[in-house]
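A protein chain is absent from this complex, but the other protein chains hold their places.
Presenting chain A:
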Amino acid sequence: MVVGILILIIVILSFRLYLYRRQLSSIRKQVEFIRENETNMELSITIHQKEWNSLIVSLNKLLKDIKRCKYVTLNQENLFKQTITSVSHDLRTPLTSASGYIQMLYKGGLDEEKQKEYIQIIQNRINSVTVMLNQLFEYTRLESNVYELDYERIDLNGIVCDTISMFYDELVQSKIEPDIQIEEGPVWVFGDSLAWIRIIENIISNAIKYGENWIGILLQKEDNGIYLRISNRTSTIEQKDVEYIFERFYTTDLSKTKKSTGLGLAIAKEFAIRMGGTIEAELNDDIFAISIRMKSA
């Protein structure tokens, strides 16, 4: 009787042992497969027992961590490649144009007025290259987190006014009548004044570039926060563009020559979020608006 029970126990235990060995060799095979192939796969198991289960779950967590690291690197690599392609394309066009005008100046036979005009055009092309490079540099720095912001209590009202006045010439040239509504007294926020200037500059210059004869700038206090809204009339932005507008290198109409790198709004967004604010874009009929909300200080 006792012997019978013992034999039964031995049989059961040997069978278990056999299952365990089979499971071990299956896991080894799976690990090798995952190691040799670039794959999303995780480990699976045939034995339904608590200890085995939790072992495989922990191993899978390890695999998930490795995958996460891999995708971060991969995405950064892709971003880098995309940046290089896009930048070299954007730089080529103004440089070719500038060098065309230089060639015409070399040939001579132009009256003084034409010469001046050409030099002005060359200057403009070189400026636009400089702007693009600066934006690129700024964006890369922001992305890689080396950009330190200096936090202080600042008057946004003053910054908005100063920045608008910097655009005076451009506004007059483009025959744009700005509609400005701001608070009487100072509007205090906590943030980096340079970052705020970049935000407002980037949004306004975008509004001038793509806007048509009207720009609205609104700054007001809300319950314990501030609300800044810069809008312009447009016929080129469509509803489908709105959700991508803050993505880097996004320019609305693919068939048009890019007038910018598509980095301006991406930079504005990075800065706004870094300083703890929210930024959003909306299109109502022909009015495109970007609004920023932030706590007041």
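Definition applied: a contact is a pair of C-beta atoms (placed from the backbone, for glycine too) under 8 Å apart; a residue touches a chain by one contact, two chains touch by 3 or more; residues count from 1.
By our rule, contacts and distances are computed from a predicted model.
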{"item": "\"ABC-2 type transport system ATP-binding protein\", \"Glutamyl-tRNA(Gln) amidotransferase subunit A\", \"ABC transporter permease\" or \"Carrier domain-containing protein\" - which is the UniProt name of the missing chain", "value": "\"ABC-2 type transport system ATP-binding protein\""}
{"item": "Per the touch definition above, residue among A:104, A:126, A:172 or A:194 touching the missing chain", "value": "A:104"}
{"item": "Candidates A:40, A:173 or A:213 - the one touching the absent chain", "value": "A:40"}
{"item": "Touch list for chain A against the chain that is not drawn", "value": "33, 37-46, 52-53, 56-57, 60, 67, 70-71, 74-75, 89, 92-93, 96-97, 99-101, 103-104, 118, 121, 254-259"}
